[in-house]
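Some notes on the structure that comes next.
All protein chains but one are shown at their positions in the complex.
Then we have chain A:
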Amino acid sequence: MTSVVPEKMTMANALNRALRDAMRADESVVMFGEDVGALGGVFRITDGLTAEFGEQRCFDTPLAEAGILGMAIGMAMNGMRPIVEMQFDAFAYPAFEQLISHAAKMRNRTRGRVTLPLVIRIPYAGGIGGVEHHCDSSEAYYAHTPGLHVVAPSDPADAYGLLRAAIESPDPVVFLEPKKLYFSRSEADLTLPVPPIGTAVVRRPGTDATLIAYGPAVPIALEAAEAAAQEGRSLQVVDLRSIVPFDDETVCAAVRSTGRAVVVAEAAGFASVSAEVVARVTERCFHSLHAPIRRVTGFDIPYPPPKLEHLHLPSVDRILDAVDELQWEYA
């Protein structure tokens, strides 16, 4: 037996490999959307799939997101496992009706007789200097809708594993791909068992406070933890990976171990996933907390133009400021 050497790859490579491996493993897996065929997707996530699997299994559709998702729902009702790509976060909105009223509710409406194993891949969030409608953090809309799983990987290994898991899931999964991490590289062992959707992971051990992040905010949380370490403060970093289902156990155990927490997210803070995290952790860990949980999030504004986005996005300094406010005087 040859030993498996983890390969260095980008998240884009890992996602492409996940699609390819899933399509090789199961003929009922099909991929479609806008520009996913010959072009290979505007981010090249579907690169080479039409060449390998043919027009029947990876194809371009007419330009209509409601049509794309609506047709996927029908195909999922009839024995297929469709994966659809929404070209950018804000261009998924025309499909909202299909997602909320149908994809999310079919199991419930039919008492489990009709289930929809489908994946809605959405390149999402900002930090790439994109003009308006190309940088939305739309996770709260989806997470607020019962019936949808919502996941957001933060590195290539998880991107591979979570996408394989999403494709195998019996329920619809909104798969949020942080665009700004597409071309970040790290080692990934694609032979590891697929992690179940719904498990958070501790990315960095630490004893003084816990940073909780997901998707595009994870690398910045890790950077902040590194910077804090230089200043003598030990920050633990938890990566949610899966927003729905939410891993209360891992997150709460982490927060209990430090007694302090900051939630970091790119989305606007008001009525958000970050607000949900604070509520859940406070309800469960109140007596272990030495300070109110703080949040560092995007502001409650439409995503700003490229020239101003650096002021909007969570930064290392902003995270460290929030950590400073965790009532250390009572330590």
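In this section, a residue touches a chain if its C-beta (ideal position, glycine included) is under 8 Å from a C-beta of that chain, and two chains touch if they have at least 3 such contacts; residues count from 1.
Everything that follows uses one rule, which is that contacts and distances are computed from a predicted model.
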The complex has one chain missing from view, so what does its UniProt entry call it, picking from "ABC transporter permease", "Nitrite/sulfite reductase", "Pyruvate dehydrogenase E1 component alpha subunit" or "D-methionine transport system ATP-binding protein"?
-> "Pyruvate dehydrogenase E1 component alpha subunit"
Where the complex has a chain not shown, which of A:Ala25, A:Ala38 or A:Ala279 is the residue touching it?
-> A:Ala38
Pick out which of A:Arg256, A:His290 or A:Arg318 touches the chain that's been left out of the picture.
-> A:Arg318
Residue among A:Glu226, A:Glu249, A:Glu283 or A:Asp300 touching the omitted chain | A:Asp300
Where the unshown chain meets chain A, residue by residue = 34-35, 37-40, 42, 60-67, 90-91, 93-94, 129-134, 270, 299-302, 304-308, 311-312, 317-318, 321
